[in-house]
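Worksheet: the structure to be examined is printed underneath.
All protein chains but one are shown in place.
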Amino acid sequence: MTNILKHEVDLAIIGGGPAGLGAAISAKEAGVKNVLLIERSEELGGVLPQCIHNGFGLHFFKEELTGPTYTYKMLKNAEKAGVDFSTRTMVIRIDPNNTIIALSHNKLLEIHSKATLLCMGCRERSFGALRIPGTRPAGIYTAGTAQRLMNIEGMLPGKRIVILGSGDIGMIMARRMTLEGAMVLAVVELMPFIGGLIRNEIQCLRDFNIPTHVGHTIKEVNGTDRIEKIIITAVDKNRHYIPGTEVEFDADTLLISAGLIPENELSKMAGVQLNPLTGGPIVDNLWQTNVPGIFAGGNVVHVHDLADYASESAALAAVNAAAYAKGTSSQDLDIKVKAGKNIRYIVPNSITKKQEKVTFFMRVTWPLNNATVHIGDLYKKEFIFARPSEQIRIDLPIGMFMKLNHEEIVVSCYGEEAV
Amino acid sequence: MKKQVVICLQCPFACNITVSIDDAGNISEFKNNRCERGKKYATQEIVCPVRVLTSTVALETKDKEHPLLPVQTNGPIPKHLLLDAMKVISKIKVKAPIKYNEVIYPNILDTGIDLVSTFEVLE
Partner (left out) sequence: MKYDVIVAGGGLLGAAVARELARYNISIAVFEKNIEVGCEVTKGTHAIVHVGLSYNPKTPLKNRSELLGSLMMEQLCKDLDVKYKKIGKLGVAFNDDQVKVFEKMVTNGKRFGVSDIQMIYDKGILFEMEPNLSRDVIAAMYTPNTAIVSPWGLVYGLLENAQANGVEVFTECEVQAIAWDKEANCFNVETPKGTFKAKYFVNAAGAYCDKVSQMIGDNSINMKLVRQQKVIVDNNYRNIIKHVVRTLNAKNAMGDFVTPTVYGDLMAGVQLELTSSVDNVETTYEGIEEHVIQSMKKFVPCIPPAAIIRPFAGVIAQTVDGEFVVRPSHENPHFIQCMVGGSGLGAAFPVACYLTQDIMPQIMPDMTLRSDFNPLRKDMPHIHDMEEEDVAELLGKDPRYGHIICRCETVSEGEIIEAIHRGARTVDGVKFRTRAGMGRCQGGFCGPRVISILARELNIPHEKVTKKGGESIMVNLSQKICNDRGEA
């Protein structure tokens, strides 16, 4: 079959966004000869080329950059490092034995890799998944899709906007649409607090006097062909509608910013087990999944606050994937890590190999003041405040954990509820 | 005498700084700031709040599916000029190739700040 191209690589990286790019550069720097970065979109960078606002790069590049600039610098580094990549290449299957099948232009690729690093990132929660009553007219977009329409393709989604969700993407789009001449009628947030960074609350919502309704949700969407009316309502602690609190908006567009979901369809195909708390693969301290040779990094594991962290975590995973491809290994350990009180999730979920240090990422369930994070009985760290929108990173030396072999650590957080 | 609260964005503490302003419009007191940077930030926010503006300009390029170039002001400009700046930006058309950080429009609205490209477009 002349249209099937076989490739043998040391490391295959699936996904060319900030995570995949960080991983590819890291793998080349670690000396891996044959690294292939696979990207289904037309260009590398993932979602960053459409994130024309700044706030990226403070950690990775030590300066504040826009999404496109972060991408530009990563691409330059990738070029320097000699990264091989293939765009418009969509992986349609991964077998547990690390055979990858992808569609690429006029060829079917069959890639055999010694190690694979999953960096597929996330998708946005859709309008359909929210099950909002009413009709399903034109004019409903997730915030990221609207961002793509505006910043890549040059199309304005609509003129009179309601935004559901006060996460960073929702707030960024509130500002972007206002600057381009649309009218943002409301930002509607289910929780009693704004979901994203304070910086965005001020520079996106308050700067432009955008009416914000916390503790509210959308009760109904109306419109035959295009959206005509959106009705919101206040909700109580149990998320039930409070009668008599409805407000109507004469809107033509609805943007949904209701959360990101790690995109793990390929992971499942490869036999990778997922963590229901994160939606991403269960990983150990090497960022390896339960399938030997398949690693995962970036937002596909759990949603990171910044692209920088996604690049960093995937770079860490790449070093381990590279070691696996080379055949080097270290001492086996068996320590399980569990999320305890006030911790929504924690990664990694286990410590299986001896490495210099273990890096934990976690999020709290609710905003807490004077919070203390307890890593079992081994370690505690205090924070003036802990917020769900700002993940906590703790690096600890492996020596601390050696005596806990074959046991379980529970990570918890105690503090005063801030809201 | 009036008081205004400024949330400082210089670091994750996000101090809610209470600034007292006398009747002549002078700042007389700062409360709740953990460091000196907070005072400087709060002063700027009250006297003349500034913001970096990011946007896109029309781009003539080989790839018809990507007709935009991302741009930003290479420093903050007064917040009250943002919407006027957008009007200027909406009229700009450029042609590839464009270098990264190339000046697209100098001295926007007489602020002394240039509009620069945040990406590289080869053709």
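Per-chain residue numbering starts at 1, and chain names A and B are given in the order in which the chains are listed.
FYI, contacts are C-beta pairs under 8 Å (C-beta built on N, C-alpha and C of every residue); 3 or more make two chains touch, one makes a residue touch a chain.
Values in this document were obtained by computation on a predicted structure and should not be read as measured data.
**Q** Of the residues listed, B:K3, B:R34, B:H80 or B:K93, which one is in contact with the missing chain?
**A** B:K93
**Q** Would you indicate which residue among A:R226, A:K341 or A:K357 is in contact with the undisplayed chain?
**A** Answering carefully, the residue with contact to the hidden chain is A:R226.
**Q** Return the single residue from A:G134, A:G271, A:G340 or A:P388 that touches the missing chain.
**A** Looking across A:G134, A:G271, A:G340 or A:P388, the contact with the absent chain belongs to A:G134.
**Q** One chain is left out of this view; which of A:H105, A:K237 or A:K403 touches it in the full complex?
**A** A:H105
**Q** Could I get the residues of subunit A that touch the absent chain, sorted low to high?
**A** Touch with the absent chain occurs at residues 1-4, 40, 88, 90, 92, 101, 103-108, 123-124, 126-129, 131, 133-139, 141-142, 144-145, 148-150, 152-159, 180-182, 220, 222, 224-226, 252-253, 265, 268.
Rule of thumb we're sticking to: only the chains that are shown with their structure count from here on.
**Q** CA centre of subunit A versus CA centre of subunit B: separation in Å?
**A** Those two chain centres are 27 Å apart.
**Q** State the interface residues of subunit A toward subunit B in the complex, per the touch definition above.
**A** 42, 49, 52-54, 65-69, 71-72, 150-154, 179-181, 198-199, 202-203, 207, 384, 390
**Q** Going by the contact rule set out above, which residues of subunit B touch subunit A in the complex?
**A** 7, 9, 12-14, 51-56, 58, 65-68, 70, 72, 79, 82-83, 86, 100, 118-120
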